[in-house]
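Of the protein chains in this complex, one is absent; all others appear in place.
Letters are used for the chains, namely A, B and C, taken in the order the chains are written, and counting of residues starts over at 1 for each.
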């Protein structure tokens, strides 16, 4: 028992927090020691999340820096603003931080301020934080004290575009990502748009004028592309619980490339990226509750437009699963630990 | 009673046929005289479609050319191939034909053959057939003997792009239509992909390698644009009954234009196109069971990419409602007749 | 125009309020003159409810007793407690009140207090209020100054059981109503249980310990049965927008009866009750957006248990539609006015 890695979760009442509890329940090397919620303090987690009955006997406690400092790793599953206020003290005491909010994703504090309307609380820690996309930053993640876990849209879009951008195969100035997300992406907070009767049997675009995941995607894609990208990013709300697809459009600049081989080579050995056979169309349910991203690359009609289909579970590879993948890297566990259950469909 | 326009429906067991029955039930100037189905002959339509109980007392009969010839108008709600085999004889006897299948949409018989794998049966009638999009061909429809009623995707995409193309405001060679459709678009035939457990709580692209609506969209857009368009068209299956959104991306070539004014001017007076206020995001349920198309035009970040959101009910403006709109034009009824019930949401 | 009946709606931001607006938009003899919402005052209703664009140009105003007193009829689509505070003054000025909340349903103020935890504000007006189920109280409704519009569950259960109870055909002491409701029954207020991700792809019983519709159902059934009934009532939340089914179980005491004939006789001439053919199983979508209740009566295996299936749209026959039906009776309009559009399925 003493050899288990002791873990804290700050803000465990949302969907990503509950998902962390589900995944950690099967992680043989980790144990949730502290689970905080100011509002639900004293309640068992499985009284809020019936599905955890029999798998998780942790109770919520009010956030206590001392208790959290006794953990080896702390996950933040909080609204933005919380992690950056608590992380410096934890890091100072040797706790490794994995933040599922946006606080440690944007390298440039000015960009953070523009999109989140307040100053970043610890720019120096931000400077050393690592963007938690293992397919790009595996080695840095392993050594990181603070990981900024990617957003769901940035994960789906980045994994879809990386091979093309790194191969300089497309016009990086004219990228389009038409993204479709299940409703859990909006979180468990009460919002009119997340109500069943507002979101079922319908769909709509949202955030057309600007979405906070845009600068995050641009940051990572620009780095991969070796220069600034131009991206049109339109998210859509879809009547499904989980699941996300990025349908990506780009203009080919190198027509000689074997796109299928490009993708297979780029992701060879990646445990959580599945390059589908040529001609395939992945469905979001095929990754439900799993950490896999499935990608298919198409060139309709043999023309100059390449179309990439990239699907993930927004709560797993788009949030809690990717955080656990980073955790595994940081603590020397096999990267797949706790992430090996097959998806369930239908 | 003698003044009612007598109508026939061939193939009234699918969703578009049932939708015609629903809409015609409220049309004060029309009466369904003949409703055919080889398989269901002898049954009342409301025994198949419980929702019609109390509104429709018609029964199916086996297709009988003589009975159909006694109608003033015949709708075909059949798989492709049927209408073109029966239309010539009906037209010869003065019956006006509105075909909801693909038989009379593609002007070029060679294009028809390529996409539908058989010869067109009556190219001469095809030559005079009018494409039933009132917003483009209102006057020709009024006089037509044969109308080829548009497909659902072509309707949503065309209404979304017409103002831009007619104003020569975008690069017509690089159009992208990312389309999302409810499952009723796949019809009432038994198909694995249309099963509840295959289509719910998931989404996927389909037909990426080529979809039969592509040539139809290109035909109409090219005519509107004054030259051949280049279109990437990717449809997606969404877990909802009805509803369709086309999210359209185009590169602006004229940056001086007031796009909002362009759309409002183009559709001023159109009874079934609602140009949303600037900054709006239409939802598909806002047109559920109605003939309205809602369109919003955006220019995210003030850049060179224009994004158009166009939503319809695929069974109404995308099929039966548009057919009835054409019928109204052809028989001198007010264009809105039978199409004036407000959408119901949620 | 002067001949239109001028109508007020208090609390028009919920689903029943929006449904009233939808139905009244097609009512040729009524006009919404006043629509109140403290919170949305100044906004157009169609800015909240996109589906009303083109059908309704009313705007919200802050509640103003003077303005409401200028109407001939006022609908309350408010939480309980509001109508009873405002109705006496309106009635005193000759306005007829139709309350869609629970304020005027329970005849006994003590029962009201027990279930709603506060005193009734106007027991004298309660005493004269008529329970707005036209199939039971048509003539009293026509003359009423105040109508307490029935709850959705009470409507479905009462219409299902009336023929049996009035014929004294079942043991009135051992009735069971297993009810299933779409999520719109919970209203448009923000509640965790009404969120898409809480209510979709799942179901559950709720209110097993006691639901406020229980005393209302018992009141009406006891009156119909000529003595107190014993009822077990268990509601279930179902992942659908609209629709409700009561599956009713009762023990037959008269085995000689032709149950099918009993139901057909009882509801002969009723415009909004459809007794299905023997052996039928109604589906909730067959009444979607319509005021019809479909009922089927079964006696499985020819035994002593009678099973009644009763389906309604909870927002229409279970709320706004029934209120409009009462309105029609009160103002001498044909009972079907504004309620004649066929349901749309799928």
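Assume a contact is a pair of C-beta atoms (placed from the backbone, for glycine too) under 8 Å apart; a residue touches a chain by one contact, two chains touch by 3 or more.
Note that the coordinates shown come from a computational prediction; the quantities given were computed from them, not determined experimentally.
A.B. asks: Which is it among A:38, A:53, A:93 or A:254 that touches the chain not included here?
C.D. replies: Once the missing chain is taken into account, the touching residue is A:53.
A.B. asks: Can you tell me which of A:33, A:120, A:266 or A:285 touches the chain that was removed from the display?
C.D. replies: A:285
A.B. asks: Of C:210, C:269 or C:332, which residue touches the hidden chain?
C.D. replies: C:210
A.B. asks: Which parts of subunit B are in contact with the chain that was left out?
C.D. replies: 15, 183-184, 188, 190-192, 194-201, 239-241
A.B. asks: Even though one chain is hidden, which residues of subunit C still touch it in the full complex?
C.D. replies: Subunit C touches the chain not shown through residues 174, 176, 178, 180, 182, 197-198, 200-206, 208-210, 230, 232-234, 236, 238-243, 245, 247, 249, 251, 279, 281-286, 288, 298, 300-301, 303, 305, 307, 309, 345-346.
A.B. asks: Which subunit A residues touch the hidden chain?
C.D. replies: 15, 18, 22, 25-26, 49-56, 184, 200-201, 241-242, 274, 282-283, 285-290, 292, 294, 340-346
Basically, only the chains that are shown with their structure count from here on.
A.B. asks: Any idea which chain sits dead centre by C-alpha averages?
C.D. replies: So the chain sitting closest to the middle is B.
A.B. asks: Between subunit A and subunit C, what distance separates the C-alpha centroids? Give it in angstrom.
C.D. replies: It comes to 45 Å between the two C-alpha centres.
A.B. asks: How big is the gap, in whole Å, between where the Cα atoms of subunit A centre and where those of subunit B centre?
C.D. replies: Here the centre of subunit B sits 39 Å away from the centre of subunit A.
A.B. asks: What residues in subunit A touch two or more of the other chains?
C.D. replies: Touching at least two other chains: 197-198, 200-201, 239-241.
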